[in-house]
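Missing here: one protein chain of the complex. Every other protein chain is in place.
Chains: A, B and C, in written order; residue numbering restarts at 1 for each.
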Amino acid sequence: EDKKFKIYLSLSYSGNAWQSEAANIVKALAATPPYDKQVELIEVISGTDPQAQISAYESMIEAGADGIVTFPISSTALNRVIKRGCEQGVKFFTYDATVTEPCAYNVSYITAGFGENSAQALVNELGGKGKIFLSRGVPGNSVDKRHTDGAMHIFKQYPGIEIAAEYYSYWDDRTTQQETAKALAAHPDVDGIWAQAGEYGAIQALQDAGTKLVPMTGENSNGLRLALANPDMQAKGLKGVSAGSPPAQSGYAFKLLMEILTGKRTLEATNIEYPLPWVPAASVKLCEGETFENGCNAFPDGKVPSSFVTEVFNPELLPELSLLSALEGKPTPGATIQPLPAEIVKAPNEPGINCQNCEPPADLYKLTKIQPTVSP
Amino acid sequence: MSASAVQPLERNGGGRKSSWVRALTSGAAIVTLLYVVLYALYAMWEPRALSSYTFTNLINNAAPLAIAAAGETLVVLSRGFDLSVAGVVSLTNVFMAVWPMEGPGGALISLLGCCAIGAVVGTVNGWLVAVLRLQTIAATLGTMIVCQGLALVILDAPGGMVADWVSYELTGTLFGVVPIAGLIIAAVALLWLVFLRTNTGIGIYAVGADEQAAMLSGVSVTRVRFAAFVGAGMLYGVAGFMLSAQTATGNPNAGAPFLMLVFAAVALGGTSLSGGRGGLIGSIVGAGCLMLLQKVLFSGGVSSFYTGIFQGFVLILAILFGRFMPRLFNAGAKK
Amino acid sequence: MVRDGQAALAVRAVSKSYGATVALEGVDLVLQPGEVHALLGENGAGKSTLVKILSGVVRPDDGAMTLAGSAFQPRTILDSRSHGVATAFQELSLLPNLTVAENLMMPRMPRGRTGLASASAARLAASEILRRYDLARIDADETVSALSLADRQRLEIVRAMEHATKVLVLDEPTAALSEVEWLFGLVRQITARGVAVLYISHRLAEVRALCSRATVLRNGRSIATVDLAGASDADIFEMMVGRAVRNDKTPRPLRDTAAPASVAVAGLAGGQLKDVSFTLRQGEVLAVAALEGQGQRDLFRILAGLARPAAGSIHIDGKPTVLRNPQGALKAGRGIAYVPEERKTEGILSSLTAAGNITLPVAGRISRGGLVWSGLEAKAATSVAESVDLAARYLSFPIADLSGGNQQKALLARTLLTGAQTLLLFDPTRGVDVGTKQSIYAAIRRFADAGGSVLFYSSELPEVTDLADRCMVLYGGRILAEFHGEELEEQRLVGALVGHATVPKGAPRMAGLETGS
């Protein structure tokens, strides 16, 4: 039993904190006993070009991959090669972003309703009326569309909510800051901001523009969490929720793959929902150590950059991880791999996201984290 | 004493002989040699590289870029930069995914549709550049952005389905060995060889070398520029068509990665980015090299963090290689 | 006066302005079938502009033209060609990256059996044309950029002749040619067929040998049309310039043969150049005379730092020197500056002003506190522009808008301004008008008198005899003969040029047999 499983970690691109943290988590797990003896992990980065990722998958299949853990750059363009890989016995596990090819396992929070829940939170904070900005992700991207569709489902119910500006921030702090600054030039009287990743840039843009802060929702950057908990900023008007895409998804995907390969679990290809992190301002709690313990969910200033995405841990699913794993891909000293809980949460069908010609459930945008406190 | 004893410090750039030889000289031949070398490396590290399956994949993968680079070559030869390639590829990809047409007949209509989209964009470019005399790079930046916008209007997120016939037949093989995509590339190359032997084809070289002298030689600069842009647009359309066959779905951003890569392919293929020298076949093989390089680095086991470093240096070395090979040939021939 | 109806071509009151510059104003010109008609005028008089109007490249603002009696308004070059009017342009219009055959066929290639352009058909047709024009030695498959400037000029002429069935326009066709018999023969043939030829040249002797009548342009206006037989050089000159002949030719004092050497080369070889040794002294004007392709181009390029010698040594002001590049040459010893053979590719910087072109090598000198001041620039440029007769108003123009001759003057001015004490001038007065030539000669002499050294090549023998203290004849890459003082006569030079010490019978006549003034 000395033949190691050949597992590829296929990134589309690397370069923002989120992507490297997700990759580091997989690397750290693969180096944690007993996986360190069972796995040969090879990382491949192929850029934002689907053609390059197709070519990379092909090479991996050819090289005899047992499994591929991947952040797919496109939800549809890779289907063909994935199918070919499945036919050769390769297991595909996507994390965060998904593909519509049914033979792949998608592990993602996308179906967990980030858009609608965060939108409702914002509406609640605004008392059901006000001018807001939508700071979106990458134009023409299915994840961005899902988030925004969910949010718009809520906003549309409130005639008092006016979308003053809607711009694309490419899930990047700097771009968010610049685009928000532009929008502020046209609408200095904005009342709230609904943002996807890069949200910390929106706070900085508000600070650049003047003294006023407004209620906002965004994803999981350490910067947002610290800001939400900061009394000065609260005094200036900042309230809101931090939710969104957790890099820890990659670790869950990788462990599932390993359990299947090592025969600890049998599971047909399916869509698996990763829980949506949900941290309202009141729940922000600083961690003293290197992991999420005692319900802490943010790190003190200086320990990590503000763009650091905090949701790298999951005490139930990924107890093996520490800050060192997320930042450098190193295993936590002394840790060993713990089994996953037996049951998984199946994700609902979302056409174009995790299935091709499927019907979405009737309650697609149902709220799970928050309830309306104002009526339309 | 040899007549070449004086080494001019500045090279005037190699000229070209007849239109026949033009297609085969320097650029294309050298980049082909480079391709062979890369393939040999690939085969050395990955024995399966020699299988028809792998080869077909490789061709399928390279076809869209190769055809787009072929189109770009037309504009570059006439001394221009055409950024609209990214827009047209996105637009045609979205067109293929939103309005799939089944069967060979449907495929033909789709192909014509893609060409028509490319031709319309090319005509607008031609008008902006040849008639209004805007700078090519600026004018086509504008049309690229417009096309990207239209692609987003038609399809606001990846999705749609390309017709099965297109996505299966065009990525398959003929008699189990000849990749269909390869045949389409060959058809483009053949068309080029024909075009090269038309007045407009030669006119492109003339305009690219010296627009004013071309005009004084009786070449209709306007017509030639139009032809270059329209031809290029149509080839981008074909590239979008082939990309759709490969990915089987639509993506409003599908063309974005092509923007830089086509120019790399063109330059690698030996076409001068300042016009008048080079050819389309070189660009096709240049695109092949770029795609093959990824495979070589993968099979060579280069660590992912550092693949970029290798890619960069290989790019530089490839150009140097292209520079020194002809000198070696010449030196050999002189003896 | 002849009626337009009988004329091959009649131009009436044609005007053309470029912005504020009036290039042509009310120009009249009548060409008779079969005549060779000269168009004379100073640099910038408007000759080339008229040529462009006749060719359909530029549309006049005003005026009318008739061709064999019917209205003639060419819209494009093909349009005028289709009417039988064809032009060999001053700034050649060949495509350097295409073959001789393709250039000759442009813009329509002959088709082969497939209906496509056929390289072999083009080659065949081109070879046939070349043969008819006595140029069989030029390979139709050769790329034009590989041809010498003179051969390119010939090709330009041939291409025009092929299409000229009514009017042939030759704009300074001999600027790069050192032998003119070939051209004269062809012109006589074509006029014998009744084609009218409009001939532009600054070489008056050439004009007298070939043309019967001349129209003189001055400042864009047609001053007169004269019978050349009845007009003296002085008359013509006065019509061109509007003032009397200036004869400032002064006999040169004999040179000090013991003056220190500026440039001394020994055993120099490279390109066509085989084994050349000579010394150029301070205060000396040394000419190189040669037929085309005898190595003169390589000699100049090596000394300018543009090419590396294959063998031999170069001493600059007494020190052995390796000339790596032109800025190295500028700094070597007391400095070497170069006026290149090809104005368009190696000479002018077309998007810069004339002043910017002139002051480029001395940009450091016109700057104060790190900044270039336009006042200083204008002053520097004006100071040298005067010595080459370049009107000051041209200095602020983009140099591409200057006439060919004025561009040449600017390039000469530039070398003078560098302060280099050795000048390498390759055909320095190419395209420069008769009046200005004398000024340039004077400037060169003043330069030498002040201790400078000049090495120049000229395609015109009179220029050699007028200007040089000494002349070396290059033949087959070697110095075949050397003449100085009294020996410097055209007849002797001609013999040496073709490789003989004495004049053989039937040696080609040399260009521009004008005897100065």
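Going forward, a residue touches a chain if its C-beta (ideal position, glycine included) is under 8 Å from a C-beta of that chain, and two chains touch if they have at least 3 such contacts.
Everything below uses one rule, namely that contacts and distances are computed from a predicted model.
Name of the non-displayed chain as stated in its UniProt record, restricted to "Phosphoribosylformylglycinamidine synthase subunit PurS", "Autoinducer 2 import system permease protein LsrD", "Cytochrome c oxidase subunit 2" or "Dihydroorotate dehydrogenase B (NAD(+)), electron transfer subunit": "Autoinducer 2 import system permease protein LsrD".
When the full complex is examined, the chain removed from view is found to touch A, B, C. The residue from C:H37, C:K274, C:R414 or C:R430 that touches the chain not shown here is C:R414.
In the complete complex, the hidden chain is touched by one of C:A234, C:L349, C:A392 or C:A450, namely C:L349. Set against the missing chain, the residues C:Q6, C:S232 or C:Q327 yield one that touches it, C:Q327.
Along subunit B, the points of touch with the absent chain fall at residues 10, 79, 81, 128, 131-139, 141-154, 156, 211-212, 215, 220-222, 252, 260, 263-264, 267-268, 272-274, 305-309, 311-313, 315-316, 319-320, 323.
Within the complete assembly, residues 17-21, 52, 56-64, 73, 75-77, 304, 306, 325-327, 329-330, 337-338, 340, 345-353, 356-357, 360-361, 363-364, 367, 370-372, 396-398, 400-401, 414, 418 of subunit C touch the chain that is not shown. The missing chain lies against subunit A, touching residues 13-17, 19-21, 23-24, 45, 139, 163, 165-168, 170, 172-175, 177-179, 181-189, 201, 204, 208, 302, 304-308, 327-329.
Convention: only the chains that are shown with their structure count from here on.
Chain contacts in this assembly form an open path, with each chain touching only its neighbours along a single line. Think of the whole protein's Cα atoms as having one middle point; the chain whose own Cα middle lies nearest to it is B.
Subunit C has its Cα centroid 43 Å from the Cα centroid of subunit B. Chain centres here are Cα averages; for subunit A and subunit C they lie 73 Å apart.
Chain centres here are Cα means. That of subunit A falls 37 Å from that of subunit B.
Those residues of subunit B whose C-beta lies close enough to touch subunit C in the complex are 1, 3, 5-10, 12-13, 15-20, 194, 197-199, 201-203, 205-206, 208-210, 212-220, 276-277.
Interface residues of subunit B facing subunit A in the complex, by the touch rule stated above, are 46, 48, 54, 57, 61, 64-65, 151-152, 155-161, 167, 171, 243, 246-254, 256-257, 261, 291, 294-295, 298-299, 303-305, 307.
The residues of subunit A lying in touch with subunit B in their complex are 11, 42-52, 54-56, 58-59, 62-63, 74-80, 138-142, 144-145, 352, 356.
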